[in-house]
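Left out: one protein chain. Kept in place: all the others.
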Amino acid sequence: MLAIDVEKLQKSFRVQKNREGLGGALKDLLRREYTEVEAVKQISFQIPQGEICGYIGENGAGKSTTIKMLTGILVPTSGKVEVGGYVPFKEREKFVKNIGVVFGQRSQLWWDIGVIESFHLLRKVYRVPENDFRKRLDELVERLQLGELLNRPVRKLSLGQRMRCELVASLLHNPAILFLDEPTIGLDILVKTEIRDFLMGLNKEYGTTILLTTHDLQDIEALCSRVIMLDDGSIIYDGSLEKLKSNWSKGREIQFQFAHPVKKEQMDSWTEGLNVQWRPENDLTAKMWLPHSVNVSEALSRVVGAAEIRDIKIFETNTDEIVREIYQSEKVSS
Amino acid sequence: MIYLQLFWEYFKNYAKTRLTYRADFWIEVLSDLLFQGMNLIFILVVFQHTQSLGGWSQAEVVFVYGYFMIPYGIFTTFFNLWNFSERYIVKGEMDRVLTRPAHNLAQIVLENMDPPSLIGSLVGAVIMAISGAQLGLSFDFTDFLMMILLVLGSVLVYAGIYIAITAIGFYSDSPTGIAPLMYNIQNYGRYPVGIYNKVIRFVLTWIIPFAFVGVYPASFFLNMDSGHNSPLALLTPVVGLVFVTAALLFWNHGVKRYRGAGS
Partner (left out) sequence: MNNAYLDIIRIRFLTMLAYRVNYYSGIVIYAINIGAYYFLWQAIYGDQPTLGGFTVAQMTTYVAVSWMSRAFYFNNLDREIANEIRDGSVAIQFIRPYSYLLVKMMQGLGEGLFRLLLFMVPGMVVVCLIFPVTLPTSPQTWLIYFVMLVFSFLINTQINMLTGLFAFYVENNEGMMRMKRVMVDLFSGVIIPVSFFPGWLEAIMKWLPFQAITYLPSSVFTGRTEGGMALQVLGLQVLWFAVLLLPILWIWRKARHRLFVQGG
């Protein structure tokens, strides 16, 4: 069954223009001018239940607008959208009981009082029975190690602690689908890992479908089996992360540290016939770049056979670079 | 029913928040009362120089003033949305509200409630009692029931007008200055409307019916021989219902528009 089904979804906004200078301002006082902006252009995608999908794109690409349409906040201009069997913008109150939403930069917790008070309030809002609530809360608290934080006011929490609490707040009613908008923004690496592990576990155990937007591609690498990439309101890539990598990354780099100084000509002679390039960094270290077409073990064995080696490092092109590359080529082609 | 439970939950959270900043609490209550007291001072100072205001005695004007404070206090308890546009539209908290399974206006009202305003109502009741005693007004059980009915009507009038004005935030995110405008106008509803000219009287009765939060309903309790009883007093609950219904329609339309345009 599909958790999210989107077809030819479109959203356009009317944006007000400000004319320049005093004269322009006086004219605006009398009559406004508007321009039409298409934030999301005819996008289509389907997400089956239990999938974790990454939704990425630069600022202003239309990510937030899509999420807002999927969570029932915005009404689409045209197209079809169905989430968990509901059309989000109709029957809003029934629909939202089925989803959880975390906006990374905005808190849904009371600022001045203990976190637990906010949880109690949310229990009432979502009408969760006391027993279910207790069980659920205990489990979440244990998993995210919130124990002693529960009675602290939100303003006294660190960003990482707060984000963990936000997650609990969005999951108290056991939603089938979870939307996360920049859930790891501004967090340190340790907390990020913790949150990723938690989400992974949640998905495995409860089959919760998760759609997350992020700027941190490590989130994607750690969590998502699938990536949807957005640029200027249109989907430019939709598929697995592996495919993305193999399609777009052109190769990898291996760094060698030699026991004795080596000349560039020597290196070239070792790998003759293979389509690789050497780039010496100093007398003792050099980097070899090899495309995917070249077998790594063959290239390695040739070098190892010819020279005494102290250390080897392999660099995979990282997702950041790939994404940057896609955007650039996309801009060029369009 | 569910909203009554929610009210209680929100109230508990409000109380807990407030207990963390105790000093501010009293300063705010005090400055609130002073703010309203300014108008009482105006009345008292003016009556040092004259015997009547358009035929109304000091005790009568103060009596109306006391009534005015009661629905106002109840209304501000539940309706503290002066920064709605900035907080919910510009900063986007409306999005969070819309992802929760309860009516959006109910959530917003509950999130912002300000129970200390009820102290103002209490003070108003005391002022009413004192000036009522000066006027020798009798107050029986029916009067008491009428009081509840009229105050409810007045609260609805307030709610109608201010819900409509707050909903403007959905249509324009720049400051409109209309809420302070209303705040100014409402003050004129507590003086005898007879002193104004026809146009203003008409506006205060039918267009922006602030005469129904003060002078009309309060006149119901004045002595018959004062000649100030307004036949319109009994219309207060009706006007309240009409305005609040219209306002809710306008609000819902605004929410629809917000979800259509977003930000």
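We just call them A and B in the order they show up, numbering each chain from 1.
As a working rule, contacts are C-beta pairs under 8 Å (C-beta built on N, C-alpha and C of every residue); 3 or more make two chains touch, one makes a residue touch a chain.
In this text, all values refer to a predicted model and were calculated from it rather than measured experimentally.
Undergrad: Considering the whole complex, which of B:Leu122, B:Ile195 or B:Leu249 touches the chain not shown?
TA: Touching the chain that is not displayed is residue B:Ile195.
Undergrad: Pick out which of B:Thr17, B:Thr176, B:Asn229 or B:Asn252 touches the chain that's been left out of the picture.
TA: For the chain that is not drawn, the touching residue is B:Thr176.
Undergrad: Among B:Phe11, B:Phe35 or B:Phe202, which one is in touch with the chain left out?
TA: B:Phe35
Undergrad: Please output the residues of chain B touching the missing chain, sorted low to high.
TA: Answer for chain B: residues 21, 24, 27-28, 30-32, 34-35, 37-38, 41-42, 45-46, 48-50, 52-54, 172, 174-178, 180-181, 184-185, 187-188, 191-192, 195-197, 200 touch the chain left out.
Undergrad: Take the complete complex as the reference. Which residues in chain A touch the chain that isn't displayed?
TA: Per the touch rule, chain A residues meeting the hidden chain are 18, 22, 25-26, 28-30.
Note that only the chains that are shown with their structure count from here on.
Undergrad: Can you work out the whole-Å distance between the CA centroids of chain A and chain B?
TA: The separation of the two C-alpha centroids amounts to 47 Å.
Undergrad: How about chain B: which of its residues touch chain A in the complex?
TA: 2, 5-6, 9-10, 12-13, 16-17, 20-21, 91-96, 98-103, 107, 256, 259-262
Undergrad: Applying the document's contact rule, which stretches of chain A touch chain B when the two form their complex?
TA: Answer in residue numbers: 11, 13-14, 65, 68, 71-75, 77, 89, 92-94, 96-97, 99, 101, 103, 106, 108, 110-114, 117-118, 120-121, 124-127, 153.
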